[in-house]
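Please read the structure below before turning to the comments.
The complex appears here without one of its protein chains, the remainder shown in place.
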Amino acid sequence: MKNSNKLKQTTDRIILFFIYLSAFATALILVSIIGYITYRGLYRESRINKEILESRNIEYEFDNEKYIFLVNKTLKRNSLNITELDQILEKGIKNWSSVSETRAKIKIISLFRKEKEINRTYDIRNISTAEEMIKIFKSEPGTIGIIPLSARGKINLKNLKILYLDKNCVAAGYKVTEIINNSRLAVLSEKDLVKITNGEVSNWKEVKGHDIPLEMLSTADQVAKSSGGFAVVDYRKAVESGVSIIPVSYVRKGANFTPGFLFDKPAKAGKAGGISTIIINTLFMIVLTLLFSVPVGVGAAVYLTEYAAAGKVLKIIRLGIETLAGIPSIIFGLFGFIFFVDILNMGIGLLSGSLTVAMMIIPVIIRTSEEALRSVPLSYREGSLALGAGLWYTIRKIVLPAAKPGILSGVILSIGRALGETAALVFTMGFDYRLANGIKSSARVLSVHLYQLVREGISFERAFATAFVLMCFIFIINTATIALVSGKTKYGEKQ
Amino acid sequence: MKRINTADKHGKGIQVFLFLFAITSVIIVLFISFFIFYRGFPLFKNHSFIKFLTSSTWDPMADKPEFGILSFIAGSFYVTGVSLVIAIPMGIGTAVYLAELSAGNTAVILRRIVELLAGIPSVIFGFIGVTVLSGIVRFFFGGTGFCILTGGIVLSLMILPTIISISEVSIRSVPSELKEGSLALGATSLQTIFRVIIPAARKGITAGIILSIGRAVGETMAILMVAGNAPVMPDSILSMTRTMTMNIVTDMGYAEGEHMTSLFSTAIVLFVFILIINLSVNYFTHRIGNEKQQ
Partner (left out) sequence: MKKITVLFVLAALTTAVVFAGGKKEGLTGEYNLGGSTTVAPVMTYAIEEFSEIEPGVRVSYEAVGSSTGIKGVINDIYLIGGASREVKPAELESGIIPVPIALDCLVMVVNSDVTIENLTEEQLAKIFTGRITNWKEVGGGDREINVVTREESSGTFGTFMDMIVIPAYGKKEKVKSDSIVVSSNGDMITKVASTPSSIGYTGLGYVSQLENAGGKVIMLNSVTPSEKTVKDSSYALSRKLYIVYKGEIEEGSFKKVFIDFLLGKTGQSLVQEAGFIPLD
């Protein structure tokens, strides 16, 4: 008797331990997932291989006079390299989104500039006073201001920064990049570059290269003739002399999500700009989806709670709702693609997508509304009916208002589901990230944007920033639901 | 519950109107079934249906194309199995903790986290699966890290919220008299949980599990990234696999003609599978419900 009691106690302990363990494990896993998304959403560490070094020069020479370039501090780029600068000056690149994550038209202005100095095709507007220049910087965030180096002190740099102009590269002797045993030095890390320039390296093998003595040289031509030469030289001269150029890999750390991300239009397939139009498209989708699903869902719930009599029909309706709730979203996607897009000829766009999602969330709305309607005390109805009101009048004036918080929380819950949906929308709603301009217009929503960024390898950093935003939205929605549900206790007492 | 029907003027009209709303779900389900069958069935004019289900050779681009989805059915089956093995004990354990053992803020916070997780798009789970989980699986079990196990783990994370919240709700809805009675008879609180509360809540828990099977079988975007996607018959938990949903979405973008039809045929099988699951939820909830009444 005692033994079995002891045994029971031990089993109890073990079971209890497992319950706590599973709760703890669940909490740990879920917190780490949310933590991971938040971490990657807010912070980024990206690697980039560059042929042209971040050499941090600030001067640029036109006809023997030195100039510096000024840009707004808000610009997400501290430097330009000479190939990019050429493309800008020759009008190939017209927007910062081509070379950075900022979306702003490039406008070049110049101060104290003598005529005929910069012989390029780009229209460079001449500005006569510093005040005017500052004004243009304020109104046109993508402005590049060119001023003579000598005039540097005359400009107030409060909201501006000096743009670095990168023009050097690492040139190496011909043997360094040769393939031996199917390996070679393909890229140099930033750290190794610093080591070499500090003179701490005497052999290429110390920086993961072949066993060749490292020779510090100064011009591209010298390096081209050497076997193990090294020099930091002008990129254009290096290309001319045909010497091998070794790219350098930089690691950049910094903030990933910035408030501007929310308010700027996306550009370059999501590489640059923000997600503002996508957020608005998402709102459009939600509004349309609710427009289609809420009347149907709430209406169905009213019928089921207030009118329907038990029987075969009710059974079939219930089975239909349950089945609809269980259908995977990919099947909704396929159906929407054939039926709305193709057969009804609505095309891939807001309308087809919203209808597809509406079908998915109808069961959620029915279920929660039914629950809310059922929790309205019978006495409310009886009172109204006893006073001679009709059933529909009673439902409209008494039952629905009383059930409102519950219904609303169901609606909010289904918004959450619509926000996270991807598979059903990919084939029905489209990828266009501009603001939708019509009900049939292809429109990208947050979840699809996320999907595209990852799938097309556009930017994993921005995908996480988007995921972070989406997670915040869902958090807000959940909080609102909980607030509403606790507000429901007004009509509290159960039957 | 009898209601006095003092219908107002257009009461009948409104009733018909609301009935139409109520029947919408049924119509949608019928429509979906019809169109999926309509688009997927023509495949069986040229290819045997039995072979479609029992062959594991999938070669839609060959000169003599072959469509056999047995390995995909097996893939769906295995991945779902693994996810359930992980998610059921964890989910029910957590639900018991939330409903019976926790107090105050811990439960509130944990519940909020579970809800938050339910709304995160599956692509993110897939990405975490590729960059983090596959590495962990590779470290412990070797191989490429893209396999049934990784897929199952990712799916289990995605169905955990469903299992937890449905189980918690059904555990909570067990009448407190039952609990109090058991405690009054001298049972420990653990005994009460396992002998009284969980059996009483099993209807809801079962429904939750079956619902999450449906979610696991139907999940597409996350599993696509982590299960390896090789169209081979899996022979162990560490081999790569392609599920039915993965098969649909992999070729959807490019497929033409018969190949496209075969994707819809795959959808038919998936759909029937889901229907069976749904019907069994229905059956379970009703049977257990009836038992209780007797």
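Chains here go by letter, A and B, matching the order in which they are written, and residues are numbered from 1 within each.
Just so we're on the same page, contacts are C-beta pairs under 8 Å (C-beta built on N, C-alpha and C of every residue); 3 or more make two chains touch, one makes a residue touch a chain.
Because the structure is predicted, anything quoted here is derived from the model rather than measured.
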Quick one: which shown chains sit in contact with the chain that's not drawn? A, B
Filtering B:Q15, B:T94 or B:S134 for touch with the omitted chain leaves B:S134
From the list B:L101, B:A255 or B:L279, which touches the chain that is not on show? B:A255
Out of B:V174, B:M240 or B:I277, the sole contact with the unshown chain comes from B:M240
The missing chain sits against chain A at residues 46-49, 87, 90-95, 98, 105, 179, 181-184, 186-187, 249, 267-269, 280, 284, 287-288, 290-291, 294, 348, 396, 400-401, 404, 408, 430-432, 434-439, 442, 453-460
When the complex is taken as a whole, what residues of chain B touch the one chain not shown? 60-61, 127, 130-131, 134-135, 138, 144-146, 224-225, 228-232, 239-240, 242, 249-251, 253-256, 259
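Keep this in mind: only the chains that are shown with their structure count from here on.
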Find the geometric centre of each of chain A and chain B from their Cα atoms only, then give the gap between the two centres in Å, rounded to an integer. 28
State the interface residues of chain A toward chain B in the complex, per the touch definition above. 12, 15-16, 18-23, 25-27, 29-31, 33-34, 36-37, 295-297, 299-300, 302-304, 306-308, 316-317, 319-332, 334-335, 338-339, 359, 362-363, 366, 378, 381, 385, 388-393, 416-417, 419-423, 427, 447, 450-451, 454-455, 460, 463, 467, 470-471, 474-475, 477-478
Chain A partner contacts - residues on chain B that touch it in the complex: 1, 3-11, 14-15, 17-19, 21-29, 31-32, 35-36, 39, 89-94, 96-98, 101-102, 110, 112-124, 126-128, 132, 157, 160, 164, 188, 190-191, 194, 211, 214-215, 217-221, 245, 248-249, 252, 263-264, 267, 270-271, 274-275, 277-279, 281-282
